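Of the protein chains in this complex, all but one are displayed in their positions.
Just so it is clear, A and B label the chains in written order, and each chain counts residues from 1 on its own.
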Amino acid sequence: MQQALLIDPEKCTGCLQCEMACSYENYQVFNIAKSRIKVFNFEEAGRKVPYTCTQCAEAWCMHACPVEAIVLDGATGAKIVLDDVCVGCKVCTIACPFGTINYVQDSGKVQKCDLCGGDPACAAACPTEAITYVDANWTGLDKMRAWAGRTDTASQANA
Amino acid sequence: MSWAKRVLRVDLSSGRCKEEPLNMEWAQEYLGQRGLATKYFVEEVDPKVDPLSPDNKLIFTTGPLTGTMASTGGRYSVVTKGPLTGVIACSNSGGYIGAEIKMAGWDMIICEGRAEKPVYLWIQDDKAELRDASHLWGKTTWDTEEIIKNSHQDPQIRVSSIGRAGENGVLYACVVNDLHRAAGRSGVGAVMGSKNLKALAVRGTKGVGNIKDFKTFMQVTKEKKQILADNAVTGQGLPTYGTQVLMNVINEIGALPTRNSQDVQFEGAGKISGEAMHEKRPTDGKANLVTNNACFGCTIACGRISQVDKSHWSVENSPKYWGATGGLEYENAWSLGAANGVDDLEALTVANMICNEDGMDPISFGATIGAVMELYTMGVISKKQLGMDAPFGSAQALVDLAHMTAEGRGFGPEIAQGSARLCEKYGHPELSMTVKKQEFPAYDPRGIQGMGLTYATSNRGACHLRSYTVASEVLGIPVKTDPLETDGKAELVKAFQDATAVFDSSGLCLFTSFAWSVEDVQPQIDAACEGDWTMDKLMTVGERIWNLERQFNLAAGMTAADDDLPKRLKTEAAKSGPAKGLTSGIDKMKPEYYQIRGWDTNGVPTAETLSRLGL
Partner (left out) sequence: MKHLILGNGPAGVVAAETLRHSDTQCEILMAGSEDEPPYSRMAIPYLLEENIDESGTYLRKSPDHFDSLGISQLRGRAVSLDINEHQVLFQDGHSETYDRLLIATGSHPVRPPIPGIDLPNVHTCWTLDDARAIASLTKPGTRVLQLGAGFIGCIILEALANRGVKLTVVEMGDRMVPRMMTPKAGGMIKRWVENKGIQVRTSAGVERIDETEKGGPLRVSLNTGETLECDVVIVSAGVVPNIGFLEGTPLHVAKGILVNDAMQTSVPEIYAAGDVAEAPDLFTGAHLVSAIQPNAADQARVAAINMAGGQTHLKGVLAINVLDTLGLISTSFGQWEGVNEREGGSGAELIDEEAFRYLSLQFKDDVMIGATSIGWTEHVGVLRGLIQGQVRLGERKQQLMHDPTRFMAAYLGAAQAIA
């Protein structure tokens, strides 16, 4: 059974350990500017929202790639960028309507979440289980439930 | 390595920014952040300097663990000579900008001189430049941050700025970053304002690399995070209630300074406590607390995000206060609340927001209001002077005076001087609850004796964050001592002071010390930093920093007489609670402390002490 990242913004404190873990995993440096998962802050609502690629079935990025540099990892279901094939044309970055594949100027390539080959560093680093790596079917269902129930619970979920 | 090994020197007078290598010899002796910046400061600045003159310098500084995956590794400090105290000032803050400075490739930013016109410092990785800030002058820290992000078209920029308090020379103005984190104490924001430096805006994309031993570092930081998670204070108490977990605890032990320290217990404590912040309001059915919140890299997440009741009188016509933002920490709930006898949680939250948006230290501001209210009660300051009634317990006066102080209106400029100068002016210096002219925080030295010595000997004026003996005397960390006892406190204070200097110089948050000792920090530093960082070396670094700060203060004109508490705490006994009948035993503890420190009876480090520490 394939697994997926389940993100629960209610639990996120905004510590950015996930962003550091991601950059360390991929670049051996603590550099949140290069993280493939980003935590967005909604100040007025008091919410932090970790956000990254959901490895969507449509795979807009993969289909938009002119040189077959984005391929499916059969083991994890992740759409992964092959650095040595990517020419840096950036077409995928405007094709993906989720904004989760981005151009990295100093490498001249694009980057996106690859689920770390099946052991996501962000989930391992998250201190509050706001990011977990779980059974893929389960996330689909619960994501919907979480969003549906979100407005009612937003103000009381804390601590 | 973890140091970026680069210092940015900004000459505000000429407008030039230049890069220098970090003095790595000093880094081995002072570690980073508080210690290392203080070393730079004392080497470069005349101790007699007028804090608000161009000759004073202002250093923004990170530690070697800032911007790393070590838990809480996101701290920075602002080091200068404080205008409130006239001694060394070193104010520490979390949020995100500390890590951003490091990720832009800088350990430290030294600002000197004075700009002719308002400017802000814009740092984008290696590039640093001063930019015109005339459009930002007069703006709050909230607006300043928004305008800068918008004009640079980058929501990921981090900003530290001063609000109107810093511009108006409020002597306890702070530097606010990330909207509600602050380098709060001693008036570092007033120094920034005196230099016409409105803000520091940073975008760093270089990252922090070159950790000495990445593999060990990742492993040891992971182990240490687990200790924080498993600890009752850092794993449960702080995330749930923030520092506000203390309000009821400290009140119960009779150490909550109330109504300008006339009392040691506050009947309204429960209404302004961490527990109260969780309770649903009858008015709108929502709790004051929205969620907890972490600073960069922090796995504790003690920060409070609050939202006030929109229909509350203090905000009903001000939508800008309706959104969620930084809420009450214990010190602020005390200084704005108990210190003034105010028990309106919503009003305290709003007063705290005003302090954030306009960059004012809520501890000093709130405690100064306490003095104002006492002087008002005594008839020394009149309703006419204030433009309002200001009896103890008046939430309205608290909120109105917060606006007036930040904006420099009416009686505000007098409050802006802090309680020491204000009480002196009105002929009642004994009513100022200060040490070295800095207002002391939320622990009454009659009920927690060690804190009396902490305040009296703190190098930056009264402060709880130089040796938080509350940990031992109240919480039993690392061992329980009796808060009403003076014996052994000198030793305890010294040990805490030296250890704190290590935490403050590492890039980590002092709050980890509820669960970690220096023994837990040492392997993290050793894995990250070049050199051999043993416990012995670290503890020596801590003691060296303390003595370096002390030497600067002595050279600045401070004497042993300044290591003292307000008369009230020594002569008026606590009226209730476990400490009933007690005064502070500071006079007993102080000589013992000097001796343990290796200082003479005048509080001057002996030649032997200095040579032992390589000073």
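The working rule: a contact is a pair of C-beta atoms (placed from the backbone, for glycine too) under 8 Å apart; a residue touches a chain by one contact, two chains touch by 3 or more.
Bear in mind the structure is a predicted one, so any value in this text is a computation, not a measurement.
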item	value
Chains in view touching the one left out	A, B
Of B:Lys149, B:His403 or B:Lys588, the one touching the omitted chain in the full complex	B:Lys149
Residues belonging to subunit A that touch the chain removed from view	9, 38, 40, 42, 45, 47, 49, 51, 60, 63-68, 85, 87-91, 93-105, 108, 147, 150
Touch residues of subunit B, complete complex, unshown partner	146, 149-156
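In the analysis below, only the chains that are shown with their structure count from here on.
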item	value
Touching residues on subunit B, where the partner in the complex is subunit A	67-69, 71, 96, 99, 103, 156, 179, 204-209, 214, 218, 225, 229, 239-241, 278, 286-287, 289-299, 301, 303, 305, 307, 323-325
Subunit B-touching residues of subunit A, taken from the complex the two chains share	13-17, 20-21, 23-24, 27-34, 43-48, 125, 127-128, 155-159
